[in-house]
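Every protein chain but one is kept in place in this view of the complex.
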Amino acid sequence: MTRKDVRVAVIGTGFMGRAHTNAYRKVGNFFELGHRPVLQAVCARSPGAAEAFAQKWGFASHETDWRRVIERDDIDAVDICTPNDTHREIALAAAAAGKIILCEKPLARTAAEGAEMVAAVEAAGVPNTVWYNYRRVPAVTLAKQLIDEGKLGRIYHYRAQFLQDWTISEDLPQGGAGLWRLDVGAAGSGVTGDLLAHCIDTAIWLNGGVSKVSAMTETFVKERHHNLTGKVEPVGIDDACAFLCRFDNGSLGTFESTRYARGHKALYTFEINGEHASIAWDLHDLHRLSYFDHRDESRTRGWRSIHVTDGDMPYMDKWWVPGLQIGYEHSFVHQVADFFDGLSRGEAVGPTFRDAQITQQVCEAVLASGRDGTWHDVAKD
Amino acid sequence: MTRKDVRVAVIGTGFMGRAHTNAYRKVGNFFELGHRPVLQAVCARSPGAAEAFAQKWGFASHETDWRRVIERDDIDAVDICTPNDTHREIALAAAAAGKIILCEKPLARTAAEGAEMVAAVEAAGVPNTVWYNYRRVPAVTLAKQLIDEGKLGRIYHYRAQFLQDWTISEDLPQGGAGLWRLDVGAAGSGVTGDLLAHCIDTAIWLNGGVSKVSAMTETFVKERHHNLTGKVEPVGIDDACAFLCRFDNGSLGTFESTRYARGHKALYTFEINGEHASIAWDLHDLHRLSYFDHRDESRTRGWRSIHVTDGDMPYMDKWWVPGLQIGYEHSFVHQVADFFDGLSRGEAVGPTFRDAQITQQVCEAVLASGRDGTWHDVAKD
Amino acid sequence: MTRKDVRVAVIGTGFMGRAHTNAYRKVGNFFELGHRPVLQAVCARSPGAAEAFAQKWGFASHETDWRRVIERDDIDAVDICTPNDTHREIALAAAAAGKIILCEKPLARTAAEGAEMVAAVEAAGVPNTVWYNYRRVPAVTLAKQLIDEGKLGRIYHYRAQFLQDWTISEDLPQGGAGLWRLDVGAAGSGVTGDLLAHCIDTAIWLNGGVSKVSAMTETFVKERHHNLTGKVEPVGIDDACAFLCRFDNGSLGTFESTRYARGHKALYTFEINGEHASIAWDLHDLHRLSYFDHRDESRTRGWRSIHVTDGDMPYMDKWWVPGLQIGYEHSFVHQVADFFDGLSRGEAVGPTFRDAQITQQVCEAVLASGRDGTWHDVAKD
Partner (left out) sequence: MTRKDVRVAVIGTGFMGRAHTNAYRKVGNFFELGHRPVLQAVCARSPGAAEAFAQKWGFASHETDWRRVIERDDIDAVDICTPNDTHREIALAAAAAGKIILCEKPLARTAAEGAEMVAAVEAAGVPNTVWYNYRRVPAVTLAKQLIDEGKLGRIYHYRAQFLQDWTISEDLPQGGAGLWRLDVGAAGSGVTGDLLAHCIDTAIWLNGGVSKVSAMTETFVKERHHNLTGKVEPVGIDDACAFLCRFDNGSLGTFESTRYARGHKALYTFEINGEHASIAWDLHDLHRLSYFDHRDESRTRGWRSIHVTDGDMPYMDKWWVPGLQIGYEHSFVHQVADFFDGLSRGEAVGPTFRDAQITQQVCEAVLASGRDGTWHDVAKD
């Protein structure tokens, strides 16, 4: 196999910049790939931060202006790890320059922005993906396999939660580094775009499209100091959001997210109830899948706690030995592996921008329903 | 202490007739009561069933017509354990006859029926209660104590589920003994009145009133053989119901119930997230309470699994020793103990008919919202 | 079916007197029995206690001298619920008088005492049983069924623990009511006879005989105030005991018990590892059985948590409905049901005195090994 180097530029050196870079650096040690990522450039607004990051992670170069990155001929792929309000502009420029694009989720702040981005990458014909990484936690991928094999039968219920507790203090400011998620201008929305978007992406992947939604949103802390303006400003994001929905396959969905649930740091959970079997998973114990099969003999029937570490589990033949778990960061490695393998095969690998736009449309309907209290059909562009 | 005998007549010998009778028979062995229940009469439509039940449980007499029970002078209290469509008529007659009334939940099929019943018992001035027994599971009572002591602080979220899986088969008929819960004429509604009513009663007790709701209901199996008509008939009940709500205290609620969740037999769960602490409980492990206190030292902070068996736990000084759990049936014993103690003290003990009518009003709003898809204010009579 | 009344006298009104009496009183409400217990007499040394207990539980009479009980012609069965140092004497007298005997565990303080008791009941030909009640927790009975059906295949490992934490304080006295378990004269031994005896009884029932043992015992608190002598006295019991053993079937056993394990109140656990499957159970969640079957398809293989409440589970058709758990006290009801059913069938129902003596012999070997530090063969009388 001849390997082809794909020179990657990572834009943004925050939490996601680190998570993605770690994945690029590590993927080749564990996966055999035809196309392999090369850490060509990293971009941060602060020259010092860019240089330090480049040195720590082994990037060949660093930049302070993302436009400069896109101009460079020695960059094949652009990874957008910056706040949501920059996704559209960078993606449009990168597509115009013919770059491969990997964009952190959510795709955009709004469905309108997302639509432009989908149009741009599809017009340019560039490979693209959005980092809904939880699809590639092995236990979640296993859930997908079991569903696709028909083990659950007709689906009746899908429920998901993403619970955090980090914004309960009224003293927490909004805006700026690390806190842009509280600033509606930068983030577009609160828990809906940040957390429920993950739940929706997984749900659509596992259970198909969402047809209509009815939501309730709340902002518990109405005003916070804004780090960028220096003043107390209204909080524009949703602190909490719950919605009911109907899927295209006739099943019922309930979704909830909040940053005001004491005791939960990043508790993404889902459960799916089918005619024959049910599945449940949560992010706090991401290496396990719970499975209940009603066709088991009645006296030994029970929820099975599957420790997803054996070699026949998705991705797990690449790692250690049975019983030894992997963690959060590996989901990114898997996404890199699959995406680059898709490049070798010349095939799109989900979630593409188009896939992510479907999630965006659900978020849009949820937020609209949260505002007006009525059921909203989900737009299907 | 002089004991006063309260001569009880149990109407209905189904599952609830057994559960209540067991409680009456057992309460005096474990609780010191000023008023004590005497098993005076049991009533079932079939003479053989009535006699057999009387003999098995030690009732002094048996009847086949509930009207006859109410006419009897030697009956002080009437316990209504019959299907929902009979609650109103029996309760009205019993109130008119000046009997103490204990009524199985839900209070009635509709809020209109419930309103008549509340008016009747209050006009008659008779002690009354509705068997929302889960309040008196020790772990749930402990939750109430912790909340009332302010341990949770401001409440942000309340969520509850009641999940079952016993009606998935399309071959299951509706109507008649054991299956009247599927017959809308007998039951009034499906999971809303049968299961969510429990969740709502507990929620109001723990978290205060519900102001508005938005619901989604579904009947997955549209037609079933009807045991009473002998024909395939439309199914009028809700097989599943989920709703969003806002509580009077500003917290957000999410509720869901279904009989189509594989792997769950009677999984009633609730979780409450407050500013300082959170609480969670479920019926499948009813002797445990989960508690998270954010004020714990950070390095040893975690969800605590409290095994509610020690003598300083609610009701538990009456039973065995630490580590030895009680079960489902004991919640009824506790309700009998508290209600009869209330008789001795001359005080009403909740849930009264009036308390249960508040739950009925929430159910009414939920079902209406399920039909028209809009938010409904909860009537506060 | 003609019912035959069996007039029972309960000797001892402590914790076990209550637990057994509750079982006698309740069994007929849930089980159809040919022989049924009648609460004929209760015996306590204090006349007040005896009378109060009789009144509370509905005994026809009360006594203060157990010898008087045995003399009475209207007593068919004697239930020994007194401290261990009285078992032998009462049992011998009761056997001589031809009474049915139910004896609280352990059978005796020593194997020598036990041997006399076995000889006595067998010579007298009276039905007899010892209250190793945990065999009849439905989850444990289910384990027995699964093993007997061969689901586990060859057994490699058996491990059991019984962990408590109630004697850690040095201020706790020994001796007298409620504390006789700390007094070696009354109890015979500490955790070995009190707790490990339970583990051993279950183990022999599930996994067959024990051939040899090697033990370690410890008394952490060497002296305690003695309530009977009024002085600080040496503590003669074992506070903790762990032992290794080999079963007759070639499997290895590890057993441990202590009253110095913070966080555990009555945590009896066992786990059995077989060639094909494994089973685990614990008393703190007694209504669940954990089961792992290696023959399950590899990707969905995991420990199953079986909620033992369905009607096809052992004993559970007699109680409530799926999902609603029973508790500790029900194990006694089941033992009464089975023992009295054995009377109707004219068959011995284990654990008999002879069965309990096998456990006694293991305890004897364990204590001897704890003293001299060598492996001891278990005597097989």
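Order of writing sets the labels: A, B and C. Residues in every chain begin at 1.
Here, a contact is a pair of C-beta atoms (placed from the backbone, for glycine too) under 8 Å apart; a residue touches a chain by one contact, two chains touch by 3 or more.
Quantities reported herein were computed from a predicted structural model and do not represent experimental measurements.
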Contact with the hidden chain (one of B:M313, B:A337 or B:V366): B:M313
Option from A:K56, A:R295 or A:R371 whose C-beta touches the chain left out: A:K56
Contacting the left-out chain in the complete assembly, out of A:R136, A:H330 or A:R354: A:H330
Residues of subunit A in contact with the chain not shown: 15, 19, 21-22, 25-26, 28-29, 56-57, 164, 166, 264-267, 283-288, 307, 309-310, 319-330
In subunit B, positions touching the absent partner: 142, 145-146, 151, 288-289, 291, 293, 296, 298-307, 310, 312-313
Where the unshown chain meets subunit C, residue by residue: 156-157, 159, 163, 165, 168, 214-216, 218, 220, 240, 242-244, 246, 252, 254, 256, 258, 260-264, 273-278, 292, 294, 303, 373-375
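Everything below uses one rule, namely that only the chains that are shown with their structure count from here on.
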Distance between chain centroids, defined by C-alpha means - subunit B, subunit C (Å): 36
For subunit A paired with subunit B, centre-to-centre distance based on mean C-alpha positions, whole Å: 42
Centroid spacing, where centroids are CA-atom means, of subunit A and subunit C in whole angstrom: 55
Residue numbers of subunit C (touch at least two other chains): 288, 307, 310
